[in-house]
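I have placed the structure first, in the form of structure tokens, so that the comments after it can refer back to it.
Of the protein chains in this complex, all but one are displayed in their positions.
Now for chain A:
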Amino acid sequence: HITEDSPKLLQHVKFHSSNFENILTWESGPDGTPDTVYSVEYKTYGEREWLAKMGCQRITRKSCNLTMETGNLTELYYARITAIDPGGRSATKMTDRFSSLQHTTIKPPDVTCVPRVRSIQMIIHPIPIPIHAGDGHQLTLEEIFHDLFYRLELRVNHTYQMHLGGKQREYEFFGLTPDTEYLGTIMILVPTWSKESSPYVCGVKTLSDRTWT
């Protein structure tokens, strides 16, 4: 027999979203024990029915991947967790209303920094995200955020940096000194949604100049 009388079994029920990968996490409350089991349900805002998340029923771990279940960008969602301890006491807690468009954070870009003799090329690779378009193709961040752009910086020395930026994926910093170390940082920005990734950093040394002078 399960009694709903122990709200302290469970706390901090929330979504964490990064590049549209949506993970539900929670913590054991003060009354929680290692044998407490947790069951996850989710629903679309506006729908009546709560749905049990397969694979997250009566689990002891404190996270559950709901990426597939919360992948429609025009929908908002709730999740809730029921904790049951060995003594049959239980607690149920619900998340805030969740929208992956609003909540997701942007991971650093995936970049290849290519040193040359007097320049450094930076190639930004598309980042597939776990969301599919109507025609089934996997979307990229650029397809979702139409004002997404990249900001690149090359630190030449303590006082001098070079900057590039834009929507394209290939950039090249010219006019550099051969055989010299440089530090590149590349970020993703989405102004309309006030989103900004943490930087991808690459340390690069330009090639030696082997031409006979």
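Criterion: a contact is a pair of C-beta atoms (placed from the backbone, for glycine too) under 8 Å apart; a residue touches a chain by one contact, two chains touch by 3 or more; residues count from 1.
Operating definition for what follows: contacts and distances are computed from a predicted model.
Student: Not counting the visible chains, the remaining one has a UniProt entry; which protein name from "N-alpha-acetyltransferase 20", "Interleukin-24", "V-type proton ATPase subunit a" or "Lysosomal dipeptide transporter MFSD1" does it give?
Tutor: Hidden chain identified via UniProt as "Interleukin-24".
Student: I'm checking contacts with the chain that's been left out. Which of A:Asp96, A:Asp110, A:Glu170 or A:Asp209 qualifies?
Tutor: That would be A:Asp96, which touches the missing chain.
Student: May I ask which residue of A:Tyr78, A:Tyr150, A:Phe173 or A:Tyr200 touches the chain that does not appear here?
Tutor: A:Tyr78
Student: Give the residue, chosen from A:Asp110, A:Asp147 or A:Asp179, that touches the chain omitted from the document.
Tutor: A:Asp147
Student: Residue by residue, what part of chain A touches the chain that was omitted?
Tutor: So the residues of chain A touching the missing chain come out as 43, 45-48, 74, 76, 78, 96-97, 99, 101-102, 147, 191-194.
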